[in-house]
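Single-structure report; data block below.
Apart from one protein chain that is not included, each protein chain of the complex appears where it belongs.
Labels run A and B following the written order; every chain starts at residue 1.
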Amino acid sequence: MPPFEPILLANIGNADSHTLAGYEAVGGYRALRKALTEMQPVDVIDVVKSSNLRGRGGAGFPTGLKWTFLPKDHPGPIYMCINADESEPGTFNNRILMEEDPHQVIEGIILSCYATRAQTAYIYLRYEYPQSLKRLQQALDECYAKGYLGKGILGSQFSLDIYLHRGAAAYICGEETGLIESLEGKRAWPRIKPPFPAIEGVFHKPTVVNNIETVACVTQIVNRGAEWFKSIGVPSDPNNPRDPGSYGPKLYCLSGHVNKPGCYEAPLGITCRQLIDEYGGGVWKNRKAKAAIPGGISMGLLTEAELDTPLDFAGPGKVGCLGLGTAAVVVLDETVSMVDFLHNSCRFFQHESCGQCTPCREGTAWSLDMLNRIKAGRGRLKDLELLLEIGDSIGIIPGTTICGLADGAAWPIKNAIRKFRAEFEEYIKRTNPKGYAETHAVPALISAGAH
Amino acid sequence: MAVVLIDNREVEIGDSERLNGIQAAERAGVEIPHYCWHAGLSVVASCRMCLVENGQKNKETGQVVMQPKLVPACQTPAKDGAVFITDSDKVRQARAQVEEALLIDHPVDCPICDKAGECRLQDYHFEHGQKERRADIRPFTSRKREMGETVTLFVDRCVMCTRCVRFCREISGSAELMVINRGSHEEIDVLEGFPLDNKLAGNVVDLCPVGALGDRDFLYQQRVWFLKRHASVCSGCSTGCSIWGEENQDRLWRLKPRENPHVNQWWMCDEGRYGFHHVHSDDRQVGPRKRDADGVMANVDWAALPDDLSARLKKAGQLAAVLSPHLTVEEAYMLAHYIRGLDPQAVIALGPVPIEGEDERFPNGFTIRAEKCPNRRGVEEVVRFFGGIMSFTEFLGELDKAQIRGVWVSGGYKTDWLDASQANRFASLEVLVVQDMFVSPLWELATYQLPGGSFAERDGSYVNHADRLQRVSWIIRPPSGAWVEGALFWRLQNRPGLYDSRRILAEVAAEIPYYSVAWGEIPETGVDLKLNQLAAAR
Partner (left out) sequence: MATERVLTDEMVAAITALFPRYPTRQAVTLPALHIVNAQLRYVPIQAVVEIARLLELAPAQVQDTLSFYGFFKQDEPHGRTRAWVCRSISCALRGGEEVLDHMCHTLGIKPGETTADGRVTLEFAECLGACDFAPCMLAGDTLHKNLTPETADKAIASLP
């Protein structure tokens, strides 16, 4: 496969890529000038809509379509929230964009706000990215000084303020309405929908929430056009009018048991195996892959036999994963215990569950309790049944929870146990020969709980 | 008119009604279990107990299309053509799973929990829950934490429905209760130094669907299955909140608000809620007493007293009656008629109207009123009918003219209601009848001391600040030796049989125009007497 010429990562590697001068030297803010002088806001919405750009934050919702949900003649204010809370385990592409090419992101924000008539944008930035905070703030300062932000941008009628808002280490703030609640100063409990943010979002006003990589794509789409964007990736299925396709370049994150972990830009649709072998230098230590997470831990697991799955929006779902998610691939080699993997996943979701709705709050805690007990040598085969029942019952897909964190908690459970059942059973029988067949409730493992 | 299907039963929803699935189902006689939803609070749909299947029926084709996923009934509008399925296997399983989830960390200490018998966790487990425990068995913890002076929290019983937190933010506006921590470690708490102390605090105990929040006033006092409840009205102020009085064997144990969309919605204030202990005070006067010829008070028998009173009053000369705003409408009417019967020129006056501070209005409109009695409006209209409104102060002026020789004063106040200087203006009467619960400066001067009833013993009607008449049923019998006003006046008027306040109200409605709409069956939520003006205007 011929190497893909990076677009989103094109400037990374230049020493001054994060400065305004460096950005403008390679054509930066040309798209903004074009939009403000030649395009109306609705034209920007149209080009993004025609490009079929789908959100890069994990849900893959068509961006242009989302923008059209805003009420047409709303007196305002309309808000834009940029989701820089990137917390999905395995994911780090937003970090790289913000640290190394913040202006590409900011130009995308300004274009998106121009399109949606937002006059204030908040970048909700996770606490753990201090370098991104520094680089973004510097870039914003440069923009204000240059007149790319503030009142009457480039002499137009369009005014925009962008503010950085720092999080405090909670994964659920990456959920659209969890972010909104956190921004409003409350606990980040996601809201019930309807109403959707486009109708009633932050401060009860129409709001669009977009991911960092998504807005970077907006910059490139305005620069190069919708047709350019659609020349990359996987076209929509002609037999399915509802399929928006998987267009454009994608920043794939690769980590875990590979020789060259890193962020690699490729057209949407490369397979997991291609990513590992052609970009990642192959599985490390001359080992074989046992499994791979396809798109952040919430998406579940691919077995080694499933590594030829294309990593586009439709691919992982066909082999029982939740979806493409953040396209963050994490490779597990043949020495990894799936029990350890699942324990790590359950521990993560128990820690991050916001606690608002019963199935997720109690289901994630119950799952971890069982994994703790299994790892302590007191597991039962019955536990696998209960784990699968939890996995099948919690989430927005069955309709039992308010947000998708529960689905993210459920999928690793379902995939790990269903795709590696024999390993779980062997582990339980081996470590708890006297008690693995017990079906009645057993005493809890008492461990020092930590928040 | 919208038509909604609940498990294939049709329910009609009016055009101006905005109901959710739970409310529509209720109309069909189906109970959709729920914890976090409450009609008076915001919708959060977080407990997930009310999950149902939802779909839409096409009016033309009759075809029903169901959504593949479950939805919370509390956040699903019951609009025209909506289909709700509440009893499928899918729904039953989801409910059982939620119920099971809530019990994982729950101490299940029903034997020592006040809520047993009126607990949703118990009821739903019995009706909808799993057959046996599948989660690990945990060691017992049931921590107790004081939220304030009136409310206690049993932390581990909480199911995180957040009704209490939302109440403090949305209704009382005081926001003392909060959620702390995240995920399965979440608890309800108050910030140290800022306890729960707003005037509506007790409502959070009503709202709590489980035994987490408890009333310190009621804690460990009675098992709720021994309590019988009776519909009444709070006597604390002129708002006239509808209440339930809950008693066992003539002991009043607690008051709870009764839902009334016209008056108090679902709420009552703490002063009313906890303001009933005077009913069982050791200071309640029991056993009538009469001053003999030497001026010494002696115990007398109730049996002979009515005839003695009538004879003594008739002989006295000009009479007067002071009608307390704690009397029911029926009692005020009977007393006035009785005194006028003895003396057609008798003066009828209103008793002191206790005012404390100012009206206090809460964000949702609920108001605690400064007028601290339940029936000033009602008694006032009786007084007006019998010759024009005369206030207590005006009456004292009348007394000073020294023409009135015999006065019947009804009291029934909870606390001190007049001082010695006011009492002394009654000092030179020929006959002074004081009917009251507690000793007062006036009681000490009485010729006849008649122990009367409290609000909990009265049967009749009150009229609140907004001219709404509501019926109160008697909750308990008076202490032995007290004769409740209504029953005594019935006897004084020589009416046959037992006291029947409905008969009196019908007479009031027939005789006093203000009360004309109160002649028939009075609804549980009362009747707006201003309707008589509409009738008069026609």
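Please note the rule applied: contacts are C-beta pairs under 8 Å (C-beta built on N, C-alpha and C of every residue); 3 or more make two chains touch, one makes a residue touch a chain.
Predicted model only: the values in this text are computed from it and were never measured.
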item	value
Touching residue (missing chain; options A:P75, A:G185 or A:P238)	A:G185
Chain not shown: contacting residue from B:M66, B:I112, B:I137 or B:L191	B:L191
Residue touching the undisplayed chain, where the options are A:N11, A:N52 or A:T91	A:T91
Which of A:A328, A:L384, A:A410 or A:A444 contacts the chain that the document leaves out	A:A328
Hidden partner interface residues of subunit A, rising order	77, 86-92, 94-95, 120, 126-131, 134, 161, 163, 165-171, 182-188, 203, 253, 255-257, 261-263, 293, 297, 328, 330, 332, 336, 340-341, 344-345, 347-348, 351-352, 354, 450-451
Where the unshown chain meets subunit B, residue by residue	169, 174-182, 190-194
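Everything that follows uses one rule, which is that only the chains that are shown with their structure count from here on.
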item	value
Complex interface listing, subunit A residues touching subunit B	170, 187, 189, 192, 350-359, 361-366, 369-370, 373, 386, 389, 393, 396-402, 440-446, 449, 451
Residue ranges of subunit B touching subunit A (in the complex, touch as defined)	43-49, 51, 67, 69-72, 75, 93-94, 97-98, 101-102, 104-105, 132-139, 159-160, 179, 181-186
